[in-house]
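Of the protein chains in this complex, one is absent; all others appear in place.
And now, chain A:
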Amino acid sequence: MAGADGDDSLYPIAVLIDELRNEDVQLRLNSIKKLSTIALALGVERTRTELLPFLTDTIYDEDEVLLALAEQLGNFTMLVGGPEYVHCLLPPLESLATVEETVVRDKAVESLRKISHEHSPVDLEVHFEPLVKRLASGDWFTSRTSACGLFSVCYPRVSSTVKAEIRQHFRNLCSDDTPMVRRAAASKLGEFAKVLELEYVKSDIISLFTALASDEQDSVRLLAVEACVSIATLLPQEDLETLVMPTLRQAAEDKSWRVRYMVADKFSELQKAVGPEITKNDLVPAFQNLLKDCEAEVRAAAANKVKEFCENLPEDSRETIIMTHILPCVKELVSDTNQHVKSALASVIMGLSTILGKDNTIEHLLPLFLAQLKDECPEVRLNIISNLDCVNEVIGIRQLSQSLLPAIVELAEDAKWRVRLAIIEYMPLLAGQLGVEFFDEKLNSLCMAWLVDHVYAIREAATCNLTKLVEKFGAEWAQNTIVPKVLGMANDPNYLHRMTTLFCINALSEACGQEITTKHMLPVVLKMSNDQVANVRFNVAKSLQKIGPVLDSNCLQTEVKPVLEKLAADQDIDVKYFAQEAISVLALA
């Protein structure tokens, strides 16, 4: 240990500080990121007395460096000597919490919140709380916004006098002159309410909430909606009607679409927070209005919540409410003018079938699914198809299959290759639900057509799709339906298609097993080693390497080896390379 202590003298603080001051930002940043190494080299005492004062004094740097510093200091407790000394970290973090750049400030606040828990109750009152007060009454808006995030961590652990002061500071910030500060306060309102005693929630928080929810700036009002969820959760049911609902009703009808959007976006949380009775009386009509809102953004946000909202309705009246109030709005949304609204709906609408049961689904939902399956926008159709499993459980997919087919075919032939790619990804799922018969009859030809698509990504996805299908339907099915077609392409005049044969063999050999591979696939591959196109030939080498493990050793020696040796002597350098690689991997040398 003595030796290690002696090492300290090797690193006078000046040398280390020079590193933190390096002219090159990148080097400075690197040094700051290794601040713990420096602190460790200095030991706890000199870190407290020399390093921290230096850091506090020289906070004028690139934001990137400051960000790294703010983060480091959150993990510095042990390096300054443990919780007893943790308050030494406050001065530099206080300066960082007043910086303009939001990410730096947020990180400083995060670190302050972290180390607040390491303060003893006494230190919290002596060191931490005064810092919060200083920030809360700072001149420039940045320190006041930072203060907003610190109230809730110190409130539970201080005396009642100090608590009263903290509440007062928070009140002031909620009515701050600067909208940035009011936004910060509004966004922390819910969090602060959670640590307050119930009486103060009722007296203080509610009035602040009401005021923020009617702020002149919509950016403040919409944050109050978020707080509404936490506040409603804290209050006893009987107080909700008088203390929260007037404000919530007003928010749902706000003249700014941003606020209404927020209400729609938080609807499920709000619903849970206010409970079944208020949901029935108030939220149902509010939700209907949001589904019919004049702004597409709001409608889409509400449409996204349809399933969750219906699921969480009280059981006794769920079906009636859905059938009489929600479903009519949903029907209108199916033919909305905005595609984002329709696709938001399409991503959840299938979920309603589990809630409504078989008969209602067939009578009321099925026509909507079918309409959406024919929607002009591919995204809508894809969303329906990707959620088929929900309906399958309730009514079986057969009901849909007649309409499904044209929709799938259309997507399969969509002009945009990324749409085609998306539908390919659902093929294994569809195949599983529709069964082998339907698949062979209707979909198999599509899967084969994708193999000769002019976009490589589609051909590749189609190959991968075949593997998944074989895993589902088995080797025998593969031998009868897929393998002949794949092998037929080996004679295609287009070399790209010939290569697809090889790619398919690569993908299928394992799933199909030794017999099919040896009997049917291998001869084709071997024959292709005479192809005129070098790309095909070196892919033969790659394929042989790939399917080698599936073959038996006799076959490898007698059939594969001669061909690879021939390819290894090819005039094309790439063919040679891959042939040699295959020989060495398969240990045929």
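In this text, contacts are C-beta pairs under 8 Å (C-beta built on N, C-alpha and C of every residue); 3 or more make two chains touch, one makes a residue touch a chain; residues count from 1.
The definition used in the following text is that contacts and distances are computed from a predicted model.
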item	value
Identity of the absent chain, which is to be given by its UniProt protein name, from "Serine/threonine protein phosphatase 2A regulatory subunit", "Transport inhibitor response 1 domain", "DNA 5'-3' helicase" or "Kinesin-like protein"	"Serine/threonine protein phosphatase 2A regulatory subunit"
Touch with the omitted chain, as defined above, among A:Asn75, A:Thr233, A:Gln250 or A:Ser386	A:Ser386
Contact residue for the chain not shown (choose from A:Glu84, A:Glu100 or A:Asp389)	A:Glu100
Sole residue of A:Ala14, A:Cys294 or A:Ala587 that reaches the chain not shown, by the stated touch rule	A:Cys294
Hidden partner chain, touching residue among A:Ile13, A:Met180, A:Leu429 or A:Met448	A:Met180
Hidden-chain contact residue, picked from the options A:Phe54, A:Tyr200, A:Trp257 or A:Tyr577	A:Trp257
Footprint left on chain A by the chain that the document does not show	1, 4, 7, 10-11, 15, 19, 23, 27, 34, 36-38, 40-41, 62, 100-102, 140-141, 178-180, 183, 187, 216-220, 222-223, 226, 255-258, 261-262, 265, 294-297, 300-301, 304, 337-340, 343-344, 347, 377-379, 382-383, 386, 416, 418-419, 421-422
